[in-house]
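Here the structure is laid out as structure tokens; the discussion comes afterwards.
For this view, one protein chain was removed and the others were kept in their places.
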Amino acid sequence: MTQEFFQISDEPIQVDEIVKKVESRDAGAITTFIGTVREWTKGKRTLYLEYQAYKPMAIKMLTTIGKEIQTKWPNTEVAITHRVGRLDISDIAVVIAVSSPHRKAAYEANEYAIERIKQIVPIWKKEHWENGETWLGDQLENVPYPEGKPHIKE
Amino acid sequence: MTQEFFQISDEPIQVDEIVKKVESRDAGAITTFIGTVREWTKGKRTLYLEYQAYKPMAIKMLTTIGKEIQTKWPNTEVAITHRVGRLDISDIAVVIAVSSPHRKAAYEANEYAIERIKQIVPIWKKEHWENGETWLGDQLENVPYPEGKPHIKE
Amino acid sequence: MITVLLFAQLQEDAGTDQLELNIDEINVRELKERLQSDYNLSKLDQVMVAVNEEYALDDDVIKKGDTVAIIPPVSGG
Partner (left out) sequence: MITVLLFAQLQEDAGTDQLELNIDEINVRELKERLQSDYNLSKLDQVMVAVNEEYALDDDVIKKGDTVAIIPPVSGG
């Protein structure tokens, strides 16, 4: 891998660039997930977001997710870029691209990637609401670490 | 809808353009499916493909799929472009983009779209193999019309 | 006249992508039978038929001026 398939970036993410990384003559299907900043969440208005990452470990964990996927779904290629810093409404926070000879694996592996990102990758989101701000993680989104631990160290 | 969300095109498809059509301040998730021309299928080598469409009806059926999705998964936006003509290995045959406030719907609706395309949209693929050519449809891929009929007219 | 559009393998079998049939009224089943006998198009048991860009059933009636498409199993995507 000469390209960097797993990145944390403080620049806007170009979807096409991430897709290019996973293109292959053996791939018949590429799925992408593009996570964007939504304005309204349960009746509350978001003004903007701030993402913070523990960068070297975040890249390591994204790489781990890629390896997990290639074990579970052979012949897939995976590329993930997550953005950090301030993001406005509609900005892209994360792009996941998965290529596979067949489409079923491309969908499943892609969804697996976003679930795992939300479990083990050290990135945090601060919501700047119309009237206040909060670091998310425990209260508003998922139960943290549903398996008790991030399930990394065996 | 001033843009054309459902298109049949004989020009290369730009993924970013299809994604742009479904972007929205209410969307937190956009999924795309990119169908590309694969070189090897069950040990047989493809040289290139030719897609033919019954264009006006194909656009109508793509539009129908979009409406089905918006009924099943409210608050989604859908855009689909399918290419026709000669396609070489790795060329993009189809791009499906779905945006949704939440990711689960974006994945499910996207996969639904490609399944429905393979059932009801009048487009045909001719494989030019290393030693021969075939119009696909019945023998090699899916059972045609698994529900007996394309399930359009109620 | 009824216009009949042919695609994919059927188009190659018939040597044309379009037929003009001098018929006033016919139902879908009868049209398929006629195409099978008159134009030597086989495998018509697997095709769908669209009348004016809408899928039609065997008993649906086709009238002059209609455009009928013979739709073999599709393979897009």
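First chain written, first letter: the chains are A, B and C, and each begins at residue 1.
We adopt the following convention: a contact is a pair of C-beta atoms (placed from the backbone, for glycine too) under 8 Å apart; a residue touches a chain by one contact, two chains touch by 3 or more.
What you see is a predicted model; the values in this text were computed from it and never measured.
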Shown chains that the omitted chain touches within the full complex: A
Contact set of subunit A toward the excluded chain (per top definition): 35, 51-54, 56-58, 60, 82, 93-94, 114, 117-126, 135-138, 141, 144-145, 149-150, 152-153
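Just so we're on the same page, only the chains that are shown with their structure count from here on.
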Centre-most chain [mean C-alpha coordinates]: B
Distance between the centres, which are taken as Cα means, of subunit C and subunit A, whole angstrom: 49
Set of subunit C residues in contact with two or more other chains: none
Shared-contact residues (touching 2 or more other chains) in subunit A: none
